[in-house]
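The structure appears right after this line, and notes come after that.
Note that one protein chain of the assembly has been removed; the remaining protein chains are unaltered in position.
== chain A ==
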Amino acid sequence: MAALDVAGVGHFYGPKRALNDVSFSIAPATFTVLLGLNGAGKTTLFSLISHLYDTRRGSIRIFGHDVSRASGEALRRVGIVFQARTLDLDLSVHQNLSYHASLHGIGGREARQRIAALLDTVDMQGRQHDKARSLSGGQMRRIEIARALLHRPSLLLLDEATVGLDIQSRAGILATIRKLVETEGIGVLWATHLIDEVEDGDHAVVLRQGDLVAKGKVADVVRASGAGSIRDAFSRLSRIEPAGSAEISP
């Protein structure tokens, strides 16, 4: 069963088309990079997957649960790190995480144990009583990742999670997420426009102005686009002139 199955999804903002007939799947324990320039439709796609917007064209399933019809069951299986910072700055790290745990029906000792374990995972042990306001951008992101993992999701969505961070913080966060794919078997959809975050073994989905222009293993996307590297492939695929979809079989 696919961790995420997006089938024929489209979305409009008024008359402006944001997504057009987008279809792809993500398997568990895989790292899939959602590539696209600003305005390509990445955040819209995230909002549809997380049911912030209703899917009016096509369907989205998370481990077989339709996001529109069974949103509760679907959302229990997904952890989300949004592009914008979503920690409550007036609350402590522990209070922020406890709040999220309660939003998933996890309370008391179980919540405290999970919070302690996850702060270890994201290398933020000993910071639970610090106010969120006192953390750096990279530390906030780590806490947001811990928060997204609190309810033990099987699919993790990260929308431009490393934007605005220094190289060291970016590398640390990326390494943490990649390790989770290996050790926990979590499926990851990592939206970015930073091409150096992509590795050859990853899967890639490339959006351009709301259209899906390539999908498959990174090496296959590069080969099919006729480029020598993922950077060149992304440049070619992101050009504004019309181009056919480069479907690559895994």
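To be clear about the criterion, a residue touches a chain if its C-beta (ideal position, glycine included) is under 8 Å from a C-beta of that chain, and two chains touch if they have at least 3 such contacts; residues count from 1.
Everything that follows uses one rule, which is that contacts and distances are computed from a predicted model.
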Requested in this report: Report the protein name recorded by UniProt for the chain absent from the figure; options are "Ion-translocating oxidoreductase complex subunit C", "Small integral membrane protein", "4-carboxymuconolactone decarboxylase" or "Transport permease protein".
Outcome: "Transport permease protein"
Query - Residue, one of A:K42, A:H100, A:R114 or A:R141, that touches the chain absent here - result: A:H100
Report summary line: Touch rule applied to chain A and the missing chain gives residues 1-3, 5, 11-17, 24-30, 50-54, 56, 63, 68, 71-77, 80, 82, 84-88, 90-91, 95, 98-108, 147, 152, 154, 184-185, 203, 215-216, 247-250
